[in-house]
Structures are given as C-alpha cells and as structure tokens.
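Written out below as structure tokens is the structure these notes cover.
Heads up, one of the protein chains got dropped from this complex, but the rest are sitting where they should.
Every chain is named by a letter (A and B) in the order it is written, and numbering of its residues begins at 1.
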Amino acid sequence: MQKFTPQRIWILIGYAAAAAALFSAPLFVSDFRLNLLAKFLAFAIVALGLDLIWGYTGILSLGHGIFFGLGAYAMAMYLKLEASGGKPPDFMGWSGLKELPLFWQPFQSFWFAVAMGIVIPALLALILGYVTFRNRIRGVYFTILTQALVIITTTLLIGQQAFTGGTNGLTGYSTVLGFSIGSPETKRVLYYITVVALIGIFVFCRYVIGSRFGKVLRAIRDGENRVRFIGYNPAIYQMVVFTISAAIAGIAGMLFVLHVGIISPSMLGIVPSIEMVLWVAIGGRGTLIGAALGAILMNWAKSEFSTAYPQGWLFFMGLLFVVVVVFMPKGVAGLVSQIKFRKKRREPKHEGVRNPAV
Amino acid sequence: MELFLLQLFNGLSISSILLLVALGLAITFGLMKVINMAHGELIMIGAYSTYLTQNLFHDYLPKSMFDWYFVLAVPVSFAIAFVFGLILEMSLIRFLYGRPLDSLLATWGVGLVLQQLARSIFGAPNVAVTSPAWLNGGLKIMDGTLLPYKRLFIIALVIACLVAMYFYIYRSHEGRRMRAVMQNRDMAACLGVSTRRVDAMTFAIGSGIAGIAGCALTLLGPIGPSLGTYYIVDAFMVVVLGGVGKLVGTVLGAMGIGMFNTLFEYWTNASLGKVLVFVCIVAFLQWKPMGLVAMRSRSLD
Partner (left out) sequence: MKESAILLCDDVTVEFDGFKAVQGMNLKLEKGELRFLIGPNGAGKTTMLDVICGKVRPSMGRVTFHGKVDITKKKEHQIAELGIGRKFQAPSIFPSMTVIENLEIAMRQKRSVFATLFAKMAEEERSRIDGQLEMIGLQQKAQWRAGGLSHGEKQWLEIGMMLLQEPEILLLDEPVAGMTDKETDKTGELLHRIARKRSVVVVEHDMEFVRNFASKVTVMHEGRLLKEGSMDEVQRDDRVAEVYLGKRRDADVSRSTA
C-alpha cells in the first residue's frame, strides 16, 4: 500500500543507521558507558509506551513510574532469590521473617518473573482503566488518580518492609540464569537484549498507531464524544491502550533492574513518574522517535550534569517543564517539522488540537 | 467511649488540615479549571513566611511580645502567597487556560523551581517554628482525653476561612464578578467585567489560602522545602471526591477522607490505611463519577 517516496526512503535509511549505531555501540564505548546507554534505552522504552497513551490518545498518566517499578520489582525478586539460593533474602531476616512468603516462591523461576513483570503492571492498568474510563473519569481527574496510585504504591512498598525491602528496595544480586550479572560479557548481552526490545517495541508501536486502531485513538484525542457517536466505545480503547502502555513500562522496568542492579521506591515515585512525562514532552508527544530520543537525551544530560550540579539540575528541569509546555508543546520533533513546514509552506496554520469540537 | 471521642477528634483534625490545604485548590481547580501543582509550594511559601515572621519577632522585639507573632503570621503568610500567586498567574497561568493537562505540567515545573529556591535560601534541612505558648497544652474534656489547643486552633482557622470565603464569593461585588466569569466568561466580558482582573484575583486568593494552610502546618511540626509535596495529592483527591465547583463538596470531601483515613489507620496501619482510602474513593467514583456534589448542566464538556 505504502509508496516509496524519496522522503520515506530517507526516513528508512535514518532508522537503519540508528539501529546499526545501536548494535555496533559495544565496539566503540567503554563498559561503563555501555551500561549507562543500556539504562537510557530502557527509559526510551517507557517513553514509547507513554507516548502511545499521552501523545496519541491524549490521556496523561502520571503513574507510569509504578508500572515501570512493578516490572522492575518482579525481576528483582527473581534476582534476589537466585542470589540467596531460594532462601528468604537478607532483608526478610532483619524484619524477623523466617519463611519465604508464599507469593515470593514462584519468583524463583526466571520465566515466571518475566511473565509477572508484564502481567502485573498490565493488570493493574486494566483495573484502574476499567474503573475510570468506563465511568468517563478522564482528563485531569484520571491524571490525579494515577498520581494517587503512585503515592499509595510507594507507601505500601515502604510500609511492608518485610516483604518488599522497604525504603532500601531490592539490591545485591549475583547472577541471572547462572551468569554473573556484573561481568562485562553478561552486560553486553543484556545491552543487546535491550536494543532488540527497544526496536521490537518501536516497530510494534508503529504498527499500532498506523492501524485503524491507532486512528481511533487519535480520534479519541481529538473528540472523545464524537467517537462515541460514530459507534466506538472509547472506554474499551482507552483501557486497551493504557494496558499496553503499562505492559511496555513493565518490560522497561525489568531491563532497568538488570542494568542498574537496584530498585527502590524512590525510583518509581511521583518525581520519576513525572520525569518520564518530561522526556516525552521534550522529544515531542505524538511522534515515537521524538519520545525515544527525548528519553535518551534527557537522561544523558542528567547523568552529565546532575552529579556535578545536583541542585542546578532540579532547577533546570523545572524551568524546562515550563518552557517546553508553554513555548513548544510539540517538543523538539514538533520544532523540526515546523521548520520543514516553513520551507514547504503548505497547509494552513495548525489548528488547536487541544480544543476538540463536540 | 474515650477512644471513640479521641478518634473522632483525630479524624476531625485531619479533615480540617486537608480542608485547609484543599480550599485554595477548590478555587483554582474547581472554579478556574487550572491544575496548579505548585499549590504545595505555595503552602511551603506560607510556612516559610511564618518562619520568617517568627525570626523577626525573635530578633527585634522584646521577649514578652514573641507569643503574638502568630497573630501577625497568618495575614503575612496569606499576603506573601497571594503575591506569589498573582505573579504566577500573570506570568504563566494565563497562557494555559483551557489546557488543564499542560497547566499541570508547567506548574509542576514551577513547583520544582520554587522548592529549589527555598532549598538555596533556607537550606535543605527542615527548620522548626516555635509555636506560641498560648497554643501549648490542651483542653481536657475527661480523664485521659486531651484535645490539643493547636488542633483546635486549626479547626477554628478552617471555619474562619470558610466563612470568609463564603462571604467573599456569595456576598461581595468582587465575588459576584468572579462567579459571573466562571459561569459564562464571554457574557461577563460583554457586560464590562474585566475577566483578566478577575482571573488574576481569583487565582491569587486561592494561593493566599494555601499560604494560610502553610502557616497552620508550622504548628504541627518542622517545615522543609518539600513540605507541600506531602499534601498536594491528598488535596487534589479531596477536590475530586467532593466534586468541582461547590464549596460544600470540598468540605464533605475533606471530612470523608479525613474520617476514613483515621478509621482505617486505626484498624490496620498507616500504609494499608492509605490504600483502603484510595480504594474507597475509586469505589465511590464508580457510583458518582462527578463527585459528591455535582453540578448538572446542559453544556457538559
């Protein structure tokens, strides 16, 4: 169906070059840098999922830190058990827990942990989506509820120390499937897995937004009520896309834990959740490549500057939020296409998408 | 019986704090549909204003006067938060009307900047504010049941704020203009109401009330740059649960959350209690998606 216009060919070449660069990166960068890059790529995966729901469907979730975190915790539970050889991990002993709790036991299996790292976030999103979208609780109300979800999940994780490791979270892993988790070889393999996951999810998201399903999502963003009168049930669509988005965040969380070696409640709280939104906002909501690049660039900048000027970084991030939202609501990707538009000078001026008719 | 009374009082006390924090939001969010995530930081500003007033009294006035600093701190907190709110509205919020989600993100950025400012001015560690002596101690209603004066004072403060707001909104010229703009902006503008002025005033008043809330919070413990973040989401939940656009809803929402919170925390523990409250709120929204007091109108969205 799609024609190969010159522009399209250039875009494809661009993607191919990016993929090649990602695959060959281990040849050029140090192990330390590679590990950082792997972490950023995991964040880029979250950004893709977030863009699906915010950029394309117009629903702002400030709860993606939780979905990300639940994936991470699932994987961390497996790693913790592998490190302790199936016995109750150290922190349980400190809290006086002698037996391994029942819900911990199946996490001795790697594949069970992987499945749960996707299913649990997805299920949580499905439940929250079901009780909100069905009743047309949307817009800022939904956003506030997702934020409340973040608060209660983190309080729960901190409060139930014996089961979750409390504020310290879960850390101190040794091996994954028998391979030493700290060795450069394992790290390299994990990096490749992350690249494959990123590309796979990118292609998947491309397919979703290009499909008729994706068009309905955009229609929901433009005017949810109108969609209803055409005969679609927006609630179902919103639930499904929210669930997909949460599952993607869960995958990213699992990869994150493998690279970073720790997960704690502070990594999935209010601030990290809203930071994820910032990545997408800066890169450009409504373009997948923008969201992914935004995540990578922002985290790169953060790792460069935040260690040197931790105070300045927060200041900068706050200002960035204001600037991006007020002056470039479509992010860097929007800026790029605006420049292209100016060159071609076609089509009338952009009309407000944010104020849908109906 | 004693236990029951004490729990009831605790619930009332938590409700009053929630209400004080949420009142300002009820104005900015409920009436203006602006999601001000920097509301928590305006509370923080109010708290630090109280801290500064205390320091001034301590340094420049005789010791006998010190206890009265708090009387001045309430209006000072209001005024400073009011000014901050006014600046915020005129420089940023007014570009974001009709874009609630964007206003949420931008004001969150503002909140981050304000927190950082506070950290560089006052330092990251919490600072303590000495409560005036006349608020120490409590009212003894029976053996073993002491109602602290501080808590009673906060309850009284909330009632005072509510009454003042009621009179302002429903009984004053300014309030009438405000309601007119909120109900039908274009019509109000046609009738010669300066909507820009009304918007700015409304937002600033909401911010000022946040300042008062901050002032009250200094009675409960030390304050720090991230003081507001502990309250902001709870405050939004109050407004969501209460329904948008009516003060009664906010009052009921705060009472509901405060009471249930106390009850659940007594039954279980702090973290599970919070979860149960959230579950209850969501369950309640299943029944009434628009909140406790919903305004039904012809022109929904």
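Note that in this section contacts are C-beta pairs under 8 Å (C-beta built on N, C-alpha and C of every residue); 3 or more make two chains touch, one makes a residue touch a chain.
What you are looking at is a predicted structure, and each value in this text was computed from that prediction instead of being measured.
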Q. Who touches the missing chain here, A:Pro184, A:Gly223, A:Gly261 or A:Pro329?
A. A:Gly223
**Q.** Contact with the hidden chain (one of A:Asn233, A:Ser303 or A:Gln338)
**A.** A:Asn233
(Q) What does the interface between chain A and the hidden chain look like in terms of residue numbers? (A) 1, 208, 211-213, 215-216, 218-219, 221-223, 225-226, 228-234, 236-237, 240, 347-348, 350-353, 356-358
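By definition in this document, only the chains that are shown with their structure count from here on.
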Q: Sort out for me which residues of chain A touch chain B in the complex.
A: 60, 128, 131-132, 135-137, 139-141, 143-145, 147-149, 151-152, 155-156, 158-160, 225, 270, 274, 277-278, 281, 311, 314-315, 317-322, 325-326, 329, 354-355, 358
Q | Sites on chain B touched by chain A in the complex | A | 29, 35, 92, 95-96, 98-102, 104-106, 108-113, 115-116, 119-120, 229, 233, 236-237, 240, 269-272, 274-275, 278, 281-283, 285-286, 289, 301
